[in-house]
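Presented below is the structure to which this report refers.
The complex appears here minus one protein chain, its other protein chains still in place.
Up next is chain A:
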């Protein structure tokens, strides 16, 4: 195999307190350059568009985000060829996205959301109407952004981890191999 499996961020429900710091950090890190979002809330002039979503159920609480699927249903279903995969990370090109919501339908994890686009600190309008233009938003692991993924850095409870499953699998099979050897019964 010549290409690595895409890594992704997962959360541990036991430690999460639902503070939403990850959602805000995600939004802030993606809008620092283009929309001048800085460290204080007073600098936010645009709608908040996080790419991960806190889910609270009876006995669970954790943010859900993209798994960077290898055979990605979002990419396969995109009618505008707006989703591409670079180095194992799936990106949405906001300029190409037509908001058809195929990817939302296709994603088995509910990790894609249609949210308003903002540029230069202003919401972008559609060409034909005054309505705000929407695009698919999903986790891109903060690719190209400094100190990413921002959600991991922001979490006060160390809930989030970047998982590299190849290393993880290797480690587990090594442990299994040692354990199996110790049984000595073959």
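In the analysis below, contacts are C-beta pairs under 8 Å (C-beta built on N, C-alpha and C of every residue); 3 or more make two chains touch, one makes a residue touch a chain; residues count from 1.
Methods note: contacts and distances are computed from a predicted model.
J.: Write down which listed name, "Formate dehydrogenase", "Transport permease protein", "Glutamyl-tRNA(Gln) amidotransferase subunit A" or "Phosphoribosylformylglycinamidine synthase subunit PurQ", is the UniProt protein name of the chain that is not shown.
T.: Cross-referencing UniProt, the chain left out corresponds to "Formate dehydrogenase".
J.: Among A:4, A:81 or A:157, which residue is in touch with the absent chain?
T.: Per the contact definition at the top, the residue touching the missing chain is A:157.
J.: Among A:5, A:114 or A:132, which residue is in touch with the absent chain?
T.: A:132
J.: Which residue among A:10, A:123 or A:153 touches the omitted chain?
T.: Reading the full complex, the residue touching the unseen chain is A:123.
J.: Using the document's contact rule, name the residues of chain A that touch the chain not shown here.
T.: So the residues of chain A touching the unseen chain are 14-21, 23-24, 27, 41-42, 44-48, 56-61, 116, 123, 132, 156-157.
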